[in-house]
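Worksheet for the structure shown next.
The other protein chains are all here in position, but one chain of the complex has been omitted.
Moving on to chain A:
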Amino acid sequence: MKKTISVALTGNPNVGKTTVFNTITGSRQHVGNWPGVTVEKKTGRCEYADTSIEVTDLPGTYSLTAYSADEVIARNFIIEDNPDVVVQVVDASNLERNLYLTMQLAELGRPVIVALNMVDVAEGRGDTIDEKRLSELLAMPVVRTVGTSGRGLDRLLETIIAVAAKGEKHTHTIGYGDEAEALISDLVRILDDDPALAGGYPLRWLAVRAIEGDSAVLALIEKSSVAGAVQARLQQIDLDEYEALLADKRYEAIGAILPQACTMCVRKMTGSDMIDRVVTNKYLGIPIFLALMWGAFQLTFAVAEPFMAGIEYVFGWLGEVVAGSIGNEWLASLLGDGVIGGVGGVFVFVPNIFILFLILSILEGSGYLARAAFIMDRLMYVIGLPGKSFIPMLMGFGCNVPAIMSTRTIEDDRDRLITILVNPFISCGARLPVYILFAGVFFGRDAGNVIFGLYALGIVVAILSAKLFRCTILPGESSPFIMEMPPYRIPTIKNAMLNMWEKGSMYLKKAGGIILIGSLIVWFLASYPAGVEYGSEESFAGMIGHLLEPLVSPLGLDWKIAVALIFGFVAKEIVVSSLGVLYGADEGSAALSDALLADPALSMAGALAVMVFVLLYMPCVATLGVIKKETGSWRWAGFSVLYGLVVAWILAFATFHLASYFLGGA
């Protein structure tokens, strides 16, 4: 039988850990969630030299304190799941900070291998690192790797297998000085009396963490039989002083190791600093950011264009084939009007969304996105949110689902909640088809400006809502934040593509599942009760629409729009396909455009009101689900629906009446 080795991959954020993970495991990955928390858990498998290696990608952390959920997850995994080997990916161009985590990992007792990543960057800068000496000093194997090119990864896998075969615990840890060491050994002796603790945890680590006032560890000791004795010993000392002392000793140890293993390792002003001086400049920062964003959107639409035309053509052709070849009228209608009409109308926008995510992935990989958060911090501060909240907003232009998931990096719960609640107002890719249809039909040459205005309106509503929430239900100041600015790098195609696929596939799944079901329901409601004309006022859809007409008529809309808006809850693109169904237009937007223009119930003002309403009215089902999941309660999900509906109705009402006044009315 093949041997199986479990490996935990750990390291600081932005050291190329994910690249190493991707290169080792390729596509054999599984993405899930860590139990109980909404932090992504990635596992992957790799076969090497008759051995099967199970890799778990732990969240990137700077240390193993209990500061954030990420850190708790990482250390619990190492302690409780007992991986055979722990691999720490280290940024060779930044050893000092990275080795701090190494010092803490050493105390956990599992065998640790240091993967000295990005040595190419370090050496390009003139550093030379003696990994043999480093390995001796740390008492851990050290392997040079370049994750982006895959260099050294074979050596890493060989080392993993060799270390796992030995199966020895790691015992070498740094000393904290006589006084602290006396305290630590006292505590270890006390803790050893509780078999539950002694059996499950590295005692030295528990003692160190207890001295540093780690809340999770203290809670654990609290429950043990030795709680009283530990408390008594800790009361004899000034804990604050010790905490700083231990951190200090770790850096001291690193400071002693580094000069022996590394020639330079001290940095001067680098290219990154130069770029930062410019792109985060007080005056240039925002214009550069806006120019990049404008370019990103232009590129998105320009590149997507031919793909969209291709997809449209394929679905059009499919529709014809179905209509021509299926004799059974009922089945032809189900497939043609329901499935192909509904899903096809939505699939057209997949290229847009993928390309937008690709561009964002490239910006993220290059290190610019972190700067964007810093630049926007000034604006975000005004509305009471940290700059970090800006990145989910940016992603919301693609799809709100991954955008809301990306709020996990925001530490403060209230900041995070506000960021989640305002995200649905950011106009996602799914709303674009609705704008293109209505703006194109009613505004012709001005369509571009109208659509731009809608995007701007979404941002304004999001900002004002955030301010409102800050002043009312979720008071507080934006919490102080500290965020690493990773060095600028040239992103690799592979990682950008993987990242794009991860986020884009969430949208694809939605298109495949929910939208298909939604389209079928629309088709059913428009076709029954049996015998009615498809999509007519006598169908179920018509009845529902008439029921709701009083609610939307103040907005200048009639029953057909009301029906489409209800279905739009499933996914906003469905507004277009349901209108296609209700106006009896077959696949092909020209027919629907003519039908809309010919409808006396719709005016330019009404069209504006529809677009404003669609922009704001409520999150789609998928977004709602993710809001529920991320906030942990239906309460906030329900709130976001109600709040959205109220805001949408008021603004659509105002838009309709203002527009009627200025544009000359219906």
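The criterion applied here is as follows: contacts are C-beta pairs under 8 Å (C-beta built on N, C-alpha and C of every residue); 3 or more make two chains touch, one makes a residue touch a chain; residues count from 1.
Everything that follows uses one rule, which is that contacts and distances are computed from a predicted model.
A chain of the complex is left out here; the name its UniProt entry carries, from "ABC-type D-xylose/L-arabinose transporter", "Ferrous iron transport protein A", "Dethiobiotin synthesis protein" or "FAD-dependent pyridine nucleotide-disulfide oxidoreductase", is "Ferrous iron transport protein A". The hidden chain makes contact, of the residues A:N22, A:N94 or A:T623, with A:N94.
When the omitted chain is restored, the residue from A:K223, A:R277 or A:R635 that touches it is A:R277. Touch with the chain omitted from the figure is made, among A:A198, A:M483, A:L516 or A:A601, by A:M483. Considering A:A69, A:A227 or A:A247, the position touching the chain not shown turns out to be A:A247 (whole complex). Touch with the hidden chain on the side of chain A covers residues 62-63, 65, 67, 93-94, 96-97, 100-101, 212-213, 240, 243-244, 247-248, 251, 265-267, 272-273, 276-277, 280-282, 285, 370, 373-375, 377-378, 381, 386-387, 477-487.
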